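Heads up, one of the protein chains got dropped from this complex, but the rest are sitting where they should.
The first chain written gets the first letter, and so on, giving A and B; residue counts start at 1 in each chain.
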Amino acid sequence: MLLSLWQNLRKYPALLLLVLVFGASCAVVAVNAYRAAGGAVGQGRKKVLRIAHWQLEQGIRDAIDRLIADYEKLHPDVEVRQILIPETGYFQWVNTQLIGRTAPDMIEVGSGGTVGWALWPKFYARYFLPLDRYVDEPNPYNRGTALEKVPWRKTYFDEMDGGYEETLQSYYRIPLSAFTERLYYNKDLVEKVWGPTFPKTYEDFLELCRKLAEYGRKNEKKLVPIAGSGYNFRQFFNAYRTAFTANYLDPLDVDMDGIVSRIESAAPIYSGRVKLTETPIRANFELVRELSEFFPQGYTSLSRDEAIFLFLQGSAAMITTGSWDYESMGVQSEFHLAVTEIPLPSKSNPRYGSYVAGPQTEAGIRGGFPVGITKMSRNAEVALDFMQYATSLKKNEEVNRAMYWLPVIKGAEPRDELKPFAPRTEGYSASIEYEGPGAEMAYAQISIEYLSGKLSYEEFVDQFMQAYRREVPAGIQDVLRNDEQTLNQEMRFAAIRRAALTGAPGATAVATGDSAAQYKRIMEAYVAQVGVRDSDIRDWTENARQAEQPARQSGR
Amino acid sequence: MARQAVRLRQIRSHWPLYLLLLPALGLIATFMYVPAATGILHSFYRWDGDELATYIGTDNFTKAFTDPTIRHAFSIVAILFVANLFKMIPSIITAVVIHRVISDRARYIYRLLFVVPMVIPGMVVLLIWKFFYNPVVGLLNSFLTATHLLNVLVSVNGWLVNVHLADKATFMADRSPAWLGDSSLVIPALIFWGFPWIGIIGVLIYLSGLEKIPKSVYECAELDGVGWFRKFVYIELPLIATQVRINLVLLIIGVLSDYGLILVLLDSSGGPGGAAMVPGLYMYYNAFVKREAGYACAIGILLFFIILGLTFINNKFVRVEK
Partner (left out) sequence: MSTARENPAAHWFKHVYLWLMLALVFLPFYVMLVVSFKDNKQFSNYPWVPTWPLHWENWIVGWNTVGVYIANSVFMAVLTTVITLSVAVLAAYVFGRYKVPFADMVWAAVLVLMLMPGVANLIPLFKLMKSLHLLNSLVGLSVVSAAGGQIVCLYILRNFIEDMPKEFFECARIDGASHVQQIVHVVIPQCGGIISTLAILNFVGAWNSFILPLITIRDPEKLPLAVGLYQLQGAYVKQWGPLMAAYFISAVPLVVLFAFTMRFFIRGISEGAIKG
């Protein structure tokens, strides 16, 4: 029968071709499926782990591949695969995978815009593994280094704050790298037009931009001084915001906790105590608009990719973006890449000089590239092991050097070229938030209209304040509600712990590793907030800490 | 041919027939009716797509009726529908022109040539148009600047603003329009895409319809001294009217339910400021981004009834003269 089938097929060459191609594709699909389930030629079944992220930048994939290869040498029964999803579709993709229970074992968390911001904590609670049990134990892969006995979370430069989820009061994320933002520039071009030293003040900076624009005009090249875009102008905006609004800290920080919270920011703007037309705030917006003359046309609708493309092709001389772009830009640029800080107006500037405070502090930055482990993973312990491998001192330094990113473990050294990106510990913080709880969308839309030149500043303030008065009251209620929930939760934890410590009747909480660790952190955070002025609280914390020692030694 | 009747009592002897029906009906029942039924069920719940579901009665539907995004989405669909109606015209014209070519061989060659672009997968066409619309490297902007058409647009825009017909300058001198990034340009971009709007399948179908027209009719028309335009209106148009009507039905269904176009060209939230949100996309967005799957189901059901209604109207009122 097979023979007659063959003879029939030969009559129709097209059909024969189709059958052959189909056969080939079946083979490909089958092989892929077999490999995906862990089968491998000549070896036993492997455990296949998958890690999904959206870091498509040059070299990241290769660096992580090398990390994986090293790990697989140590553990021959494990195979780790990367899944790269572009950022625009990443949040939906993760959503569908989580619902469908097909999610990869390790997922980079955090994208999705404002919608994502609200939903990720719920995802953590439902789908991700809480890591508290593990963060207080030393990282086994740090054996033989100075960090051998140090609990895993303390090996981080930010003590793994980047992995702590406040709303749930647990660790859910494992950060892998740190990021800061600077101003990149085309060294060759700037030296030709200006000179060897980059301008240190805003005034000189504007002059540089003018010279660059003129240079472009004279040589009939398409040259834009700064590659601004909807994404890349924010660094300028935030730098000026810090410089100009830092001095609002004293008047606005009512609860004296060192930061101006969203409510502390919203109340004065809403009531009019702080007017958006005041000079420092006005300066913030006007400087960016003034600078935007040197951005590409229609920059607010330009994307990040397009701005980078302009810079790399030499059609723009400068761009502000993060340390994460260093390698991809370095590889593709044909000029010398240099990095510096965003110039601020000098104190002698007649219009704004008296309001300038200084650059933004980066002392509080947290680890980025956070990866979570999904509960539904069949190999959760292996995944955790892999992540610990990736955040061991040696390996984290190695992989970040390969990725041209900043490492997160204390003592790990970044590449020399990235030294300018080292976090700036001295500086100021921005002390006003314009978006207000609730008016974020209006702010986004109306501020863009001003920055792209379609509105005047007065019109912008007018329209925005209308939206502000409309939306913010409800927004504030939301924030208060959330804060109240968090506070209740904290107090509940504190009550449980105190009950356990004092042996109060009805205390059902057991001093397990989890809640003890959590309680300790709550009290530490609480004390840090209010300050060690209150000696009672200090004593209480000390007592709790001592009472814990016997509980620890008696085993958990 | 009349079908052979099988009476109820004859079922047992004709059991193989049911076996033959089983796969088809089984597939339809499982993958089309069961989801439809559960979809209706879920639209009465606040469902997050996973395990959490709370019964909220008709709240999803009341929300849908008062949701401004939905109203906006349907207005966009209306605009796109009208635009697509006009976009059907080039196919008809091209089919007629090919049909009128005298040489048979030339006609065959043309037909062959026109079919070739059909082989490009739809996704590739979309991605190439996305590339065309790219403000920095795209073909459209290069073309506009090279031919100085951009300056024309800028002046026209400026004039419109001056006479208060437009409220803002979308085209500004020396600025590359961001066709997919500017909320005022997105809809024109969605209408313009696919230029020159020759749907190959449409052309082929119209052509085959046209070929049925007997030569005698044309000869009569020649004798009566009928010009080419009247030939078109009185001979050709009526005879392809059936095909046009079928395409119209497909167009209605397509425009109302299709959102892959917008998902690929823009993103899941309907582009800048949600300017191009369509009902299908809103459903996708609610289900897979906002995790409001119950609401998404309700929107889906609404869509279904609207399409049903429109097709019904189309069948009743768009009559075709033979």
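What we mean here is this: a residue touches a chain if its C-beta (ideal position, glycine included) is under 8 Å from a C-beta of that chain, and two chains touch if they have at least 3 such contacts.
None of the values given here were measured: they were computed from a predicted structure.
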item: Among A:Ile51, A:Ile85 or A:Met160, the residue in touch with the chain that has been omitted; value: A:Ile85
item: Touch list for chain B against the chain that is not drawn; value: 1, 3-8, 11, 14, 16-18, 20-21, 23-25, 27-28, 30-36, 38-39, 42, 49, 90, 94, 97-98, 100-102, 106, 110-125, 127-128, 130-131, 137, 139, 142, 195-196, 198, 201, 204-205, 208-209, 211-212, 215, 218-219, 222, 228, 242-243, 246, 253, 256-257, 259-260, 263-264, 279-280, 283-284, 287-288, 293, 296-297, 300-301, 303-304, 307-308, 311
item: Positions on chain A where the hidden chain makes contact; value: 14, 17-18, 21-22, 24-26, 28-29, 32-33, 36, 50, 56-58, 83-89, 92, 96-97, 99-104, 305, 308-309, 312-313, 328, 332
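Throughout what follows, only the chains that are shown with their structure count from here on.
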item: Whole-Å gap separating chain A and chain B, where each centre is the average of the chain's CA atoms; value: 40
item: For the chain A and chain B complex, residues of the former touching the latter; value: 88-89, 91-92, 95-96, 98-99, 112, 115, 119, 126, 230, 296-298, 301-303, 306, 309-310, 445, 454
item: Complex interface listing, chain B residues touching chain A; value: 49-50, 134-137, 168-169, 172, 174-178, 181-182, 267-268, 272-273, 288-291
